[in-house]
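A protein chain is absent from this complex, but the other protein chains hold their places.
Moving on to chain A:
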Amino acid sequence: MDTVTQLQRQLVDYTNSLFLEGFLNEQFNQLQQLQDESNPDFVVEVVSLFFQDSERLLNELAKILEQKNIDFKKVDAHVHQLKGSSSSIGAQRVQRVCIAFRNSCEEKNIEGCQKCLQHVKYEYTHVKNKLETLFKLEQQVLAAGGTIPMY
C-alpha cells in the first residue's frame, strides 16, 4: 500500500472512531459538506471559531463560579452559548454536558455547577485534541499529494 493510501485509510479510520466514540455526531458531516473548492478551509475555520468561543466561555464560567454570590442567569447564558456552538459543529459530548450543566443552573446547585464545569472542560479539551489530530492527519494526506476522502 503506498503512503497516500495508507494515510487516507488512517484518516478515514480515525474519523470513524470519533463518531463511534461519540465525540462527534452527524452535524459534523453537515459542516464537512459545506467545504468545497470555493471554501477549502471551512471546517478548520468554523472549528477554530468554536475553540476561541469555548475558551472564552469556559474562562468566564470559571470566574463567575468563584464569586461569593453566583449569578446563575449569567452562568446559564454562557452555558447556553456553549451548548449552541458545540451542537452546531457536532461536538456531541460537550453538548450533552451542557444540558446537565443547565439543569444544575436551574436548581441553583453550586456544587453541581462546579462539577459540570470540570466535566465540560474535560470533554472540551478531549474533543479539541481529537479534532487537532484529525486536521493534522488531513494535512499529512495533502502533503503526501493525496486528497481528503469525501464523507
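Definition applied: contacts are C-beta pairs under 8 Å (C-beta built on N, C-alpha and C of every residue); 3 or more make two chains touch, one makes a residue touch a chain; residues count from 1.
In this section, contacts and distances are computed from a predicted model.
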{"item": "Among \"hydroxymethylglutaryl-CoA lyase\", \"IBH1-like N-terminal domain-containing protein\", \"Aldehyde dehydrogenase\" or \"Response regulatory domain-containing protein\", the UniProt name of the subunit that does not appear here", "value": "\"Response regulatory domain-containing protein\""}
{"item": "Per the touch definition above, residue among A:46, A:65 or A:100 touching the missing chain", "value": "A:46"}
{"item": "Among A:87, A:109 or A:140, the residue in touch with the chain that has been omitted", "value": "A:87"}
{"item": "Touch criterion as defined above, residue of A:18, A:31 or A:141 at the omitted chain", "value": "A:31"}
{"item": "Absent-chain interface as seen on chain A, which is shown", "value": "27, 30-31, 33-34, 39, 42, 45-46, 49-50, 53, 77, 80-81, 83-85, 87-90"}
